[in-house]
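With one protein chain held back, the other chains of the complex are shown just where they sit.
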Amino acid sequence: MPKVTMVQALNMALRQEMEKDDRVIILGEDVGLDGGVFRVTDGLVQEFGEDRSVDTPLAESGIVGMSIGMALYGLRPVCEIQFSGFSYHNFHQIENHAARLRWRSQGRFQVPMVLRTPYGGGVRALEHHSESRETFWSHIPGLKMVIPSGPRNARALLVSAIRDPDPVIFYEGKAIYRAFREEVPEEEETMPIGQSQRVKEGKDLTMISYGAMMRPTLQAAETLQEKDGIETDVIDLLTISPMDDTLFVESVQKTGRALVVHEAPRTLGPGAEIVSRLVEKAFYYLEAPVARVTGFDIIIPLFSRENAYLPNVHRILRAARKVMSS
Amino acid sequence: MPKVTMVQALNMALRQEMEKDDRVIILGEDVGLDGGVFRVTDGLVQEFGEDRSVDTPLAESGIVGMSIGMALYGLRPVCEIQFSGFSYHNFHQIENHAARLRWRSQGRFQVPMVLRTPYGGGVRALEHHSESRETFWSHIPGLKMVIPSGPRNARALLVSAIRDPDPVIFYEGKAIYRAFREEVPEEEETMPIGQSQRVKEGKDLTMISYGAMMRPTLQAAETLQEKDGIETDVIDLLTISPMDDTLFVESVQKTGRALVVHEAPRTLGPGAEIVSRLVEKAFYYLEAPVARVTGFDIIIPLFSRENAYLPNVHRILRAARKVMSS
Amino acid sequence: MPRKKITIPSKVESLSILNEKGQLDKTLEPDIPEELLLKLHRAMVLGRRFDERLLSLQRQGRIGTFAPITGQEASQLGAVAPLRDTDWMAPSFREMAAELWRGKAMESVILAYGGYNEGWPDEKEHNDLPVAIPVASQVLHALGIAWAMKYRQKDDVAMAFLGDGGTSEGDFHEGLNFAGVYQAPVIIICQNNQWAISVPRSKQTRSKTLAQKALAYDIPGIQVDGNDILAVYAASKEAIDRARAGEGATLIENVTYRMMMHTTADDPKRYRTDKEVNAWKKRDPIIRFQKYLIDKGILSDKKINTLEEDVKAEIQGAVDNAEAMMKKTIEPMDMFNHAYEELPPYTEQQRKEFEEELAEIGKEGNHA
Partner (left out) sequence: MPRKKITIPSKVESLSILNEKGQLDKTLEPDIPEELLLKLHRAMVLGRRFDERLLSLQRQGRIGTFAPITGQEASQLGAVAPLRDTDWMAPSFREMAAELWRGKAMESVILAYGGYNEGWPDEKEHNDLPVAIPVASQVLHALGIAWAMKYRQKDDVAMAFLGDGGTSEGDFHEGLNFAGVYQAPVIIICQNNQWAISVPRSKQTRSKTLAQKALAYDIPGIQVDGNDILAVYAASKEAIDRARAGEGATLIENVTYRMMMHTTADDPKRYRTDKEVNAWKKRDPIIRFQKYLIDKGILSDKKINTLEEDVKAEIQGAVDNAEAMMKKTIEPMDMFNHAYEELPPYTEQQRKEFEEELAEIGKEGNHA
């Protein structure tokens, strides 16, 4: 199996789905010749032509509204919004339409579209290029919100998202686009949307994270094992909404202690929902307050200070030790 | 003191602030001659002229972007978005700009604007006219999110919002626009933004709610007192963000049990943050899981079924009794 | 290039065929078969009478808020008449007559305005989108559909409706720009009924016409007398034919008038005069069209009377059916349907909670 970056894995997912299914169309700003500003759609216009890889004018509501129309007609549009910081321009098209048209037509129509967009900090970018706002999408009924954490699950989840009969927001962590490689099989691979995954087994502490934050989380887990002898049970959420609480609830029933890590601001970040589900479903097992290691409730600063804003191994360790000692 | 509806109280706040301060300008769709579709701005164009009460073309991003410019120049715009269901059209102007310009200019500029908009169900309205999506705004750093629960606090909070140096999203519960009257003093009254209020004192159970849901919550509190002998401590949040956790944390330290009520969908509704703050700050006092009595994680149905969707006294009582017995 | 006037390839025109008295400009008369003329006439009358009936149902509290279409029958029926079944329509919230023409049942209209999601699905065999309330948003859906039709090499078209107010929204602009760029087979019908709730056309935009906004995208724009069904038909047919032939999008401004309140929640007395309304009464699209049909010898007062009776009975039947459907307690649990293809586990848990709750208090208790 070749070892590829997440960018390459996503490209592979798109290419293979486009080969298989002529309903799959990619569209967005600079997705054609440029291959997308992160090169996720590299080579697709050459392979499939301008009808399958569509450069659009600079208008996000236009891109998403057009995708909705394409999906209603029976296509499977995969649109790219260049940075998640510009996806608020199309927020009304998602809230008012993409998430509702199945319901509004009592099942007559469906909107099987995917909105791919890079999110998160850590790449020394300009303003609006580093936020993590998965909460916005995860609070909208009718929508799905997926965040992969590495090349292999990114590829499998994107394939599943494209085939999903409902609209999916697909956040791609810029920090992990090229940070590491994984083996990704040539042959088809899918992963169920709406299922989290245990990536490390342990009995002392449950750590829940997703996306680019899985890396510092796993690093912290290793240190905890080596330096503190703490065995962590690490859950990768993968889908933020609909949120799968079975694994992390089960885990806390075993460990009694939990910690959540995300880059999104703390207030009403996904961690809030995770804590609430634990209170609802594992209250009597909880031996200590669940910690939230998150972005602060401020706008992420320009890049010279972004590492101070983002959760890192140190911050996670600190919180984990506090949870273990309380 | 005259007894007035919330619509009248809001109108009073606008009129008095406009009289006092020529920087205060109201703008939006149909705010002029029509007085707004709910009549909150009734009579203001006659009194202050078309320069102070500005009918705009039908474009929400335009209204909010224009308000931002006015505020940057030193005015105090109070814009109306006709229904909160159409405020997603201007989401990018709030997220990308209103909430950031103070920060982006290191304090050189500020955006003292108010965005008023009706929210919530219970008035037999058309689609998009009944949602409760305060989470979207409450997750944005730099922004404030206020929801009054009756004529008197609505008036005082709107005055405070207008005078606030930071941008404020001001949700007005349609269901309580005219549902009841309260005495509201002619003379100036303000209320601090960012402070919750205890509206009933009790030792057994903490109930936290806001906006239109305060009414069924208080009704349930009465029934609990009378029928079950349960004394509830009821907190009206008033500001959703920045969230004031002092009162409800203190309350739960006394009662050990809590319940949250809101119309917003459960997943990542404000209740999730409340539960998380309680876990963070009152974990060792909690004797039972905190209950969330909320809208379901689906789009609110058309009005023949909206009462089935919305939390009501019965549903609150059921949850309260369960919390008390666990 | 020193200082020069720029000439723009696209043109903006105006079109009128039947004047306000119902008199015809013969040189422009479209070639419409008699049968279709009479069918259109019937649809106009049905639209008007059903609108009136909905208003009385609303006033009696038997349905909720709705947006009357009276006065705009020609503007919407003339536009959809040249469409085929395989074409798609993306209405706003004021195209009831066009929706009935395309096959929607009156029962569905009543159920939807009665607050029942059951009123929503279009009949399976029709391609029309459900009513879109967020102003102008549907323009983009029609554009996407049109793009897909072109991709699939169909010669079908998509038609979107919106109001004068709708032209101010960003989505209108983005939709028309995309339509121009992709030369998509989409026809944008702007029903300029002079008002966006209380905001008059003159305050909506400084441009003299709405049709001229097409120049920004170099697509054809035409301003049509929207109370003249022949003109609306002719302009739409031309645009549809062009779109089918691969020549792209058109913006059509139908100049008409909202004779009634914006919705039943609105009181137009606050912002407009009776005088203005009365002036427009004289341009009633049905009266004008009837005059034309009578002059043509294919309609008579007697035939009109029979038609009115017929239409009345049809409406009564639909009201009876719809009210019967509403009276049958429709399951509140059904609100959990169609949220996703498959209900997610946590929502399923909420559904169960609600089921238990319902069992406890009885359906009626919670439903009311």
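Which chain is which? They are A, B and C, in the order written, and residues in each are numbered from 1.
By our rule, a residue touches a chain if its C-beta (ideal position, glycine included) is under 8 Å from a C-beta of that chain, and two chains touch if they have at least 3 such contacts.
No experiment lies behind these values; they were computed from the predicted model shown.
Asks: Can you say which of B:59, B:208, B:299 or B:320 touches the chain missing from this structure?
Replies: Within the whole complex, the residue contacting the unshown chain is B:59.
Asks: Among C:58, C:92, C:223 or C:290, which residue is in touch with the absent chain?
Replies: C:223
Asks: Applying the definition given at the start, please give the residues of chain B touching the unseen chain.
Replies: 25, 51, 56-57, 59, 61-62, 64-75, 77, 92-93, 96-97, 101-110, 141-142, 144, 165-166, 194, 242-246, 277
Asks: Could you list which residues of chain A touch the chain missing from the display?
Replies: Interface residues of chain A facing the absent chain: 29-30, 32-35, 37, 55-59, 61-62, 85-86, 89, 124-128, 266-267, 296-299, 301-309, 312, 314-315, 318.
Asks: In the complete complex, which positions of chain C touch the hidden chain?
Replies: 1-6, 8-9, 11-17, 25, 27-28, 168-174, 177, 180-181, 183, 203-209, 211-213, 215-219, 223, 225
Throughout what follows, only the chains that are shown with their structure count from here on.
Asks: Chain with the smallest distance from its CA centroid to the overall CA centroid?
Replies: B
Asks: Return the chain whose centre of C-alpha atoms lies at maximal distance from the corresponding centre of chain A.
Replies: C
Asks: Using Cα averages as centroids, what's the distance between chain B and chain C in whole Å?
Replies: 35
Asks: Averaged over CA atoms, how far is the centre of chain A from the centre of chain B? Could you give it in whole Å?
Replies: 30
Asks: Return the residues of chain C touching two or more other chains; collapse runs of consecutive numbers into ranges.
Replies: Counting only residues that touch two or more other chains, chain C contributes 117, 134, 170, 339, 344, 346-347.
Asks: Of all the residues in chain A, which ones touch at least 2 other chains?
Replies: Expected reply: 92, 96, 103-104, 141-142, 242-243.
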